Structure formats: C-alpha cells, structure tokens
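The structure appears below as structure tokens.
Chains shown are a subset, placed as in the full complex.
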Amino acid sequence: MKTTLEIPVRSTEVDSMGHVNNAKYLEYLEWGREDWFKKANCSFDNLIARGIGLASVNINIDYLGECLKDDILLVVTSPVKAGKSSFVFLQEIFKKDSMKKVISTHVTIVTIGMETRKSTPIPSDLSKHLISTEI
Amino acid sequence: MKTTLEIPVRSTEVDSMGHVNNAKYLEYLEWGREDWFKKANCSFDNLIARGIGLASVNINIDYLGECLKDDILLVVTSPVKAGKSSFVFLQEIFKKDSMKKVISTHVTIVTIGMETRKSTPIPSDLSKHLISTEI
Amino acid sequence: MKTTLEIPVRSTEVDSMGHVNNAKYLEYLEWGREDWFKKANCSFDNLIARGIGLASVNINIDYLGECLKDDILLVVTSPVKAGKSSFVFLQEIFKKDSMKKVISTHVTIVTIGMETRKSTPIPSDLSKHLISTEI
C-alpha cells in the first residue's frame, strides 16, 4: 500500500537560511507514516490500545534539494521490507509543482509489546499491508 | 519566590528573519515556569500525581526587542497574584549581556481537578510560594 | 476582510498530556495571518521587498479549550482596529466538527521601516483591507 500526503511548508518551518530545516523533515515524514497507518486502519492509537508500540530504530535520510516557504510537498510512503517484528518504509518527498524529489528516506520500525518492552510479532491486520520479504 | 533560568538561543530557534520566532518565546516561558515549580517542590508531574493539573488560561505577552542566535537569555518568573484556584505569574526575559528586557508577560493559571475537569483549590504547599492577594 | 485557514493537528504538535501545546497555537495563528496577508495581496515577502517589516508587539491569548491530535481547526483572522502605523487582528480558533471556540486572541502589529527600524505608515494597499478606526 502506497500513500501520499500533501503538506504546505509553513512560515515557522523555515530556518534563518529560508530553507526547511533538516529536523523538520522528520516531522513531515512522521505525518506521512501516521497517514499510512490510518489508511491501513492501524493507527498508532489503535495499536497502542492493543498494547503494541511502534519504535523507529533507524532513519537513513538523503537530503536531495531544498524547500522554501509556501512550497507544497508530497510525502509518499510505502513499505519495502517486512520481517517478523520489524519492517521498513521508503519515504520520499517531492515538490508538487515540479515533482522534483527533495528527500529519500528509509525508516526501520520495530513492533514492541508495551508491557514486555520487547519486540513482538507484527499483528496480521498490519502485516497484510506490508511486503512479506524477510529483513 | 522569584526564579531565573538561563537559556541560550539555539540555531533551530530563529526564523527566516534571523530572529527568535514569537511562538518560541512561549516555550522559553514554559521552561521558566517548570523551573519555578520544581524549585517550589511542586513540579507539574508531582501535581499530576496528586490529581491536579495546571491550565494556562491567558497569556498576555509584550514583545519589546528581538533576540538572535547565540544570545543568552534570562527568564525571570515570579507570582504576582493568587486567588483560590488561580494565580498569575509575571515572566520577563532579559538578554544576559546587556540586561535589556525583550519580553514581558502575564500568565494566568487555573488549578484543575484531573477527574472533575473543574477548578480546584490551589494546594497549600504551592500557595505558600504565591502571593495571597485575590484575583 | 476575514479569512479562514483550515489546519489539522499533527502528531508532533501535541505534548505529553496529549494536548496541543500553548506555544504551538502561536504558530497556527501566524499561519492564519500569513494567509490573510496573502489573500490581501500583501504577503510578508512582498512587504519586505518594499522595505516594510511587520512586528508583532503584543499578543493577548485566551485558551478556552483543549485540542487533540487529528482535530481539524479553523483559524479565523480579521482586523479590528487600525491606526497610522499599527493595527490589531482578532484571531479565533474553532474545532471544525463542533465549531467550539478554543482560542481567542488579539495581535497588535506595527509596520516598521526595515532601514530606519522605526514605525512607518501602513501602506495604502494594506490599509484598505483594515478598518480605519484609530487605536
């Protein structure tokens, strides 16, 4: 399942160089993942209610271009790998007008039992939306 | 009781004009209040553990000057009024080097029962640090 | 001229209590003002290109209710007073589903000559969108 979230760059999200700051992109990417989970009917809150947390353990992000205030961005999120209790999203950010790619990211997520604080199998209603190749 | 918290302006806290953004000051002010409550031995967490929340109901803030990256700021917090279930802090921010005042704020806070969601009397260990004039 | 900007509350914009933090609302309000200026054909960037800056000198904000992740907010911005070189916006934030008002704010803005760093008359293409009562 691949999702696209449209986000405008707000005035308070650019730094003293006038660019979106590199930390801010991680928020945009989190919003994109939230959107993916919601569309998969497995929101963070839904999972937490079932005692399952999602821990991002690695983010590997390439900064390919700069974004300015009022740019409209598209955050495209799709799973690329899934194991027993972990999976990987590819997330890319494009400028909507030119479709120039400005961000490419891999995010590795582990499913955690909220009580045990240890990894736990991905629930089936989530895994059906993920690609089942082992990590 | 009057407290002073020293804060450096970080690179990610200035906007495209190179100034601290007006929203960021509200975070600095919250950090100053947290520090005050901690020094009063009444941290937010301590109060919440006793079923008491603190709700800021009004913030009135004068922006008197601009701050730049690497400025060292002093957030000075002191109570100026206290009623039965609400109180007012005066919070001022100064540049440490020149002692120029850049922010002057009044913050009105209500003590709330976490279960009832209604105002509840200020606990005595907190009120002893507040000035007891009625609002 | 009255404008309305729709904003979703994002996951990274709520605090440890699960509420939108009081500082974040000031960003939402700035986005609402940016939107107003753009619709008035007087964007911040346009004004700065003409040597005119906009300095918020006072923000008086009432927090009337709490907002949670995924709430859809409406930021309603309208001028209520204008003098020679300053003006006041009323900005209110509503929850879209219930139209409950959660924020009411007055923001006082001064027009500044970027070179002189002193107040300068409001340009006529901006003032025509403001109510001309003296402050």
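We just call them A, B and C in the order they show up, numbering each chain from 1.
We take it that a contact is a pair of C-beta atoms (placed from the backbone, for glycine too) under 8 Å apart; a residue touches a chain by one contact, two chains touch by 3 or more.
Because the structure is predicted, anything quoted here is derived from the model rather than measured.
Of the identical chains making up the complex in this file, 3 are positioned in the shown model, whereas the full set numbers 4.
Note that only the chains that are shown with their structure count from here on.
Farthest from chain B in terms of Cα centroid separation is A. Chain A and chain C touch with mostly matching residues; of the residue numbers seen at this interface, over half occur in both copies. Per-chain Cα centroids separate chain A from chain B by 34 Å.
Remark: chain A and chain C have CA centroids separated by 31 Å (rounded to whole angstrom).
Touching of two or more other chains is recorded for residues 17, 21, 23 of chain B. Of all residues in chain B, only 11-12, 14-18, 21, 23, 69 touch chain A in the complex they form. Residues of chain A that touch chain C in their complex: 10-12, 27, 30-31, 34, 44-45, 69.
Touching chain B in their complex are the following residues of chain C: 17, 21-24, 26-27, 30, 53, 55-64.
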